[in-house]
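Quick one: this structure, given as structure tokens, is what I'll be asking you about.
Every protein chain but one is kept in place in this view of the complex.
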Amino acid sequence: MRDSLRLIIVLTVVATLSGGILAFTWDRIMPIIESNNAAALAESILEVMPRAVSYEIWTAEASSAADADASASATATADGTSAGTADASSSGTVSADATASGTADADSTATATAAADSTASSTADADATATSTTADTTASSTADADATASSTTSDADSTATATGAAADADATASGTADADATASGTVDGTSGSSLVANVIEIYRGLDANGKTAGVAFVVDANGFGGTIRMIVGLDPAARKLNKVKVLEHSETPGLGARITEPAFLRQFENKSIDDGFVAKQDVDAITGATVSSIAVASTLKAALTEVETELRAGGAW
Amino acid sequence: MQSSINREFLKGLWNEHPTLRLLIGMCPTLAVTTAAINGFGMGLSVIFVLVCSSVLISLLRNFIPNQVRIPCFIMVIATFTTIIDMVLAAYFPALHEVLGLFIPLIVVNCIILGRAEAYASKHSPLYAFIDALGMGLGVTWGLTFIGAIREIMGMGTVFGLPVFPETATSWIIFILPPGAFFTLGIAVGAMNHINYVIERRKRQQVSRPAAAGQAVQG
Partner (left out) sequence: MGNLALTFIGAVLVNNFVLVRFLGICPFLGVSKQIDTALGMGMATTFVMVLSGAATWLVEHYILVPFGLPFLQTLSYILIIASLVQVVEMFLKKTSPALYSALGIFLPLITTNCAVLGLAIMAAQQNYTFVETIVFALGTGVGFTLALAAMAGIREQMEFADIPKALRGAGITLITAGLMSLAFMGFSGLIAM
């Protein structure tokens, strides 16, 4: 009896010490990781928009809903019961700080679950954007609930991509221009097809005078080995791409992984967005990596269309 | 004293080389050696976890009851593994992304638990340190070597520097999964062959003086 008590005490002491040391290290290290990630994202965003000196996260109602509730970011609760990943990001432009991903109001609890984790970047500055946007959301069932809950759907301000059991659900929650910022959500149940672009986030580049100097967006493509996440910079006035950069991918080394090489990506530079983006026609595919090449090209085309529609709806094109 | 320390240190580098002789800790050896620098980074991570956990386990060896030693070892190793995971994520994000899953998996690397169980829990901290360092360096050179071969054959570069002219066709198979098995299999065979040759030389050297002695007697 005394023996087993001793064993338990030893185990508990070792476990507590280990946990304590780890908690301590985590506290020290986590801010560094977060700031590194934010800095890397900011750098990529500016890299693909050569003329911009700063940027802001673009939200549709930034132009209309200047009075969106600032407490919105507080409603974003990460919720663990979940099935898919949701990247819900909310953001504000200079005019509307902390525009709301979810929403402030009690009547829109459904939306709040969809927008699990929101990046409220109230300061629209390049460096100060906090980005931590992976969280969980209850799967498509909850997303459905949002759809019914929504009364007025005007603008999208938070895009949550829930990879649920059945399909990718784009839960687009949005706040309207109402004074009390009633939120609503729409759900697009999309199939997993690579032709449907998963635009994660749109950024508006600003030049020194605060004028629009380009648009950048992050988009996911379904590659050969998994998701290819790219950031794309474009010049809306000239209707041309500036630059494409691959952020993450899991393509085969030596074959599909060559989509990250300048030789492949350079052909998208200064390419008109009205081109077809068909691999092997106006885009040169990589030998032995046709699937990856097609995934990149067709996703770019679909995403460009989607982004243009969205920007035009928000009056920012 | 000095010579035994030397011996403990050197055994990990050749005679008891963990990956090429004892064939333990193979998973990271195969998975992360697509380039020399990745193998090197993995090797350094292993050295960190191996040395820290060996020394700590050696220090604690009289306090940990025998019945619960394995869970205690695992907790110590897991702690250091998580620390190196976080440190890499913060300061070397590119390397962290390449090594990915295989950093947390250091915790189940047979080398580390094996050294803790077979050596560190029975020897003083100094010897545990020397043993862990030798084994860790053995892993590091093994991983870097295999990574270098695969990188040279598969990409035509080593540590990112080109070794072949632009026109040379690289054999992509070497950086794909099958290439890992081929390279490691041939490396293990080569290591065995070198040891056979050394043994044969030794035997000849032993038998030759004996023969000379007989000739004098005759």
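All chains are identified by letter, namely A and B, in their written order; residue positions are counted from 1 within each chain.
Here, contacts are C-beta pairs under 8 Å (C-beta built on N, C-alpha and C of every residue); 3 or more make two chains touch, one makes a residue touch a chain.
It should be emphasised that the depicted structure is a prediction, and the values quoted were computed from it without experimental measurement.
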| query | Which one touches the absent chain: B:Ser45, B:Thr81, B:Ser121 or B:Thr140? | reply | B:Thr81
| message | Among B:Leu10, B:Ala31 or B:Val55, which one touches the chain that has been omitted from the display? | response | B:Ala31
| said: Contact with the hidden chain only, please: which chain B residues? | reply: 23-28, 30-31, 70-71, 74-75, 78-79, 81-82, 85-86, 101, 104-105, 107-110, 113, 173, 176-182, 184-186, 188-190, 192-193, 196
| So which bits of chain A touch the chain we can't see? | 18-19, 22-23, 25-26, 78, 80-85, 136, 139, 163, 165-166, 192, 194, 222, 224-227, 252, 291
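Just so we're on the same page, only the chains that are shown with their structure count from here on.
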| task | Please name which positions on chain A make contact with chain B in the complex. | result | 3, 6-7, 10-11, 14-15, 18, 21-22, 25-26, 29-30, 32-33, 36-37, 40, 248, 252-255, 288
| query | What part of chain B is in contact with chain A in the complex they form? | reply | 34, 63-65, 67-68, 71-72, 75-76, 78-79, 82-83, 86-87, 89-91, 93, 97, 154-155, 170, 172, 175-176
